[in-house]
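All protein chains of the complex are present and in place, except for one that has been dropped.
So, chain A:
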Amino acid sequence: MSDSSPVDDDLQRWGGAGTWSTGAELTSMQTLLWRAERHPVQSSTSTVVIDLDRAPDWDRFVAAAEWGTRLVRRLRQRVVEPVVPTAAPTWADDPTFDLAYHLRRERVADREEMLEHAAQIALRPFDRTRPLWEGVLFEGMPDGAAYVLKIHHALADPLGTVQLLTMLQSGRRAHTPRKPVAEDVVAPSEPDPVELAVAGLRTDVAALPEAALAAARRVGAAAARPQAVVASTLRYGASVRRLLTQAAPPSPELSPRTGRMWSFLTLDAPLDALREVARLGGGTLDDAAVALVLGALQRYHARHDVTVAEIPVGVRVSLDRADDLGNRFAGAIISAPLSIDDPVDRVAAVRGEVLSLHTERALEVLDAAAPVINRMPSFVGASALRTAAAPDAFVLTLPGPPRRRYMAGAEVQGIYVLGPLPGAALTVCLVTCGDTACIGVNVDASAVADLRGLEECLAEGVEEMVAAGEVRGP
């Protein structure tokens, strides 16, 4: 093998995991989601289902978790809020951390039952005074086992969750002795909520003269060229208005949404075929994922004799580059076509919609507003998030491990991310896992009357994409 050995590869990755997410404060966006959370209707919890080829040895599994939580400090930390929101919440080591509280195992008869349990676990709110994760190993299934990990957005967004898991998993089945552990940092003294608030206020007051000066300068500049300022403000406002109002109206077939009944579905698709359809339509894998979901929903609507031309779909747009890479992302809603039969044409249409968002100067509006909203009582943030119109579906693509991975001796056969449902009827996450696209679908069971039907439509949607990728492919 010309590749570096799995062990070296592992050690390098694990070294990286030790430095993963070590900032002391929550970012403004994390803060917004943390303070505005109203679980499960306005939830920020993602659940990951990991299919394993066999049940791992429980003691080894616990030992691995013990090691992982020592390596990634964040997994043993909790969020401490200031008494008044003058500062961002802070991460602090949980002195009462007990692995047994966060990790347990259950027995189920089959995979379907496991998914039902996983949905129930996801629906239960976190104890917000403890580290924000919970893992359950499901055993007793005829073909292998499953590890279900529930994680709060403040700890890791879906992208970060998959990244973290990918980092912590092993490249080989055998145990690796002498794994790296994090350097023993002297735990910072437990921050006091009142102290945090006072410190935040003090920073604000200290920054006040400077802020006032900057504001005065801005007002001066604006006064010097009022026309330009008015024009640019109007353009920004117009952009905000377009982003908030110009998406298609929600489909009547996908209501009423309560957000209180979650149902998990998983599907697999060959990644090569999806990439080929994406290429033919001039789009990316993200566009193909949206096109797949649209194909399924188009069938679902047809089954119920409902014709809808477009539905609002939430997507993630890179703020840096067009090829969906980069570090800065914004969520936005597109009007996605529900009337295009050809999968390739559908990808092209989705591509056009997504790229069109790049003309909107207000794409970052929520990011820009988050620091201000965070200084206000939490219901302000909660309603700010609510006014951001909810799409019918969220679709997200996440890069998973490129190669085979193991957890405590059990081979990972699929990683499915089941995202939250902030107002949407379904949230679809596609994780690339080796040569397979692992598709996790969280469905609001109150909005989708015919859950079996939707599952069949999703399967047909996958088939249709694969066929299009194979027929026209090389």
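Keep this in mind: a residue touches a chain if its C-beta (ideal position, glycine included) is under 8 Å from a C-beta of that chain, and two chains touch if they have at least 3 such contacts; residues count from 1.
Note that in this section contacts and distances are computed from a predicted model.
Colleague: Under which of the names "Amino acid/amide ABC transporter membrane protein 1, HAAT family", "HAD-IB family hydrolase", "Cytochrome P450" or "Transport permease protein" is the non-displayed chain listed in UniProt?
Modeller: Its UniProt record gives the name "HAD-IB family hydrolase".
Colleague: Please identify which residue in A:63, A:234 or A:306 touches the non-displayed chain.
Modeller: Residue touching the absent chain, from the options given: A:234.
Colleague: Which residue among A:348, A:395, A:428 or A:465 touches the omitted chain?
Modeller: A:348
Colleague: Pick from A:23, A:252 or A:282: which residue touches the chain that isn't shown?
Modeller: Reading the full complex, the residue touching the unseen chain is A:282.
Colleague: Which residues does chain A use to touch the chain missing from this display?
Modeller: 234-235, 237-242, 245-246, 282, 320-322, 335, 337, 340, 345, 348-349, 351-353, 355-356, 358-361
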